[in-house]
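Have a look at this one before I ask anything.
With one protein chain removed, the remaining protein chains of the complex are shown where they sit.
Take a look at chain A:
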Amino acid sequence: MEGASYQRFPKVKIRELKDDYAKFELRETDASMANALRRVMIAEVPTIAIDLVEIEVNSSVLNDEFIAHRLGLIPLTSERAMSMRFSRDCDACDGDGQCEFCSVEFHLRAKCINDQTLDVTSKDLYSSDHTVVPVDFSDTGAGFENNEDQRAIARKGIGKDHAKWSPAATVTFMYEPEIHVNEEMMETLSLEEKTSVVESSPTKVFGINPHTQQVEVVDREAYTYDDEVLKKVEAMGKPGLVEIYAKEDSFIFTVESTGAVKASQLVLNAIEVLKQKLDAVRLSEDTVEADDQFGELGAHMRGG
């Protein structure tokens, strides 16, 4: 295998794209690639979230920590996050995280004047930067009573450090299934048996063609790899009636975003972060030093 190139050129096909939802196919690559993308989306795409809360007055029924925790979990629009600095390596403020390059300041003032419970939501949160505002939610806060006055500093961070910085609600992929129905063997079954095979799957993968009364694959991707059909077929004494394989190199991704960044942007950012990470490996001195050890791999990493 000396000299063989493992380079592949993955293809992406977008199926569905909404602000907070994306569904796409990723083909001609490995699980490692797909999973790296997923992991980066969850844990390493930076966003902005409230990190420091200074409470002036809090006479609500909820205590300071409770409110601070809830504030932290409010998703903020984070298009700027990629270009912002981490407060820990911000030169402008020596890392105290209070400058415009690495932080955004918020203010929350709420006072309940009547004897009703007052709903305080993210709408009451005033940002000093119009690009970083709370994602529009109908209801985020809980009912407080009385008086609140607080200053909050939002900073850039990644999901690895705290889940509040994770831009992803769900990121998941599945292997594209390949389903073979042994038609000959299927013909030997009665309609009842066919129905029972079809219905053994909890999702609508198979169907019976009303005209030909043949078992057909209705929706391949509805299959959840739950093996129910295979077990059923086995139990009927007809192994091989249905065979299902997972394609090793094509994945169907589902990405849902919290709203901090758009779902499409989330994917792009993830690729960006992934690139940066690879660059970091490629350019680090350790890699050069380890050239002897890894030879080919090191060169490959450096693009040679």
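Basically, a residue touches a chain if its C-beta (ideal position, glycine included) is under 8 Å from a C-beta of that chain, and two chains touch if they have at least 3 such contacts; residues count from 1.
Note that contacts and distances are computed from a predicted model.
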**Request:** Given the choices "Chloride conductance regulatory protein ICln", "Lysosomal dipeptide transporter MFSD1", "Barrier-to-autointegration factor-like protein" or "DNA-directed RNA polymerase subunit beta", state the protein name listed in UniProt for the chain not shown.
**Result:** "DNA-directed RNA polymerase subunit beta"
**Item:** Identified contact with the non-displayed chain, of A:Ala22, A:Ala43 or A:Leu71
**Value:** A:Ala43
**Chain not shown: contacting residue from A:Asp94, A:Glu187 or A:Asp226** = A:Asp226
**Complete:** Answer key for A:Val132, A:Val171, A:Val198 or A:Val215 versus the chain not shown reads A:Val171
**Complete:** Against the hidden chain, chain A presents residues 31-32, 34-36, 38-39, 42-43, 55, 58, 63-66, 69, 73, 116-117, 119, 138-139, 143, 159-160, 162-164, 166, 170-175, 202-203, 224-228, 246, 254, 256
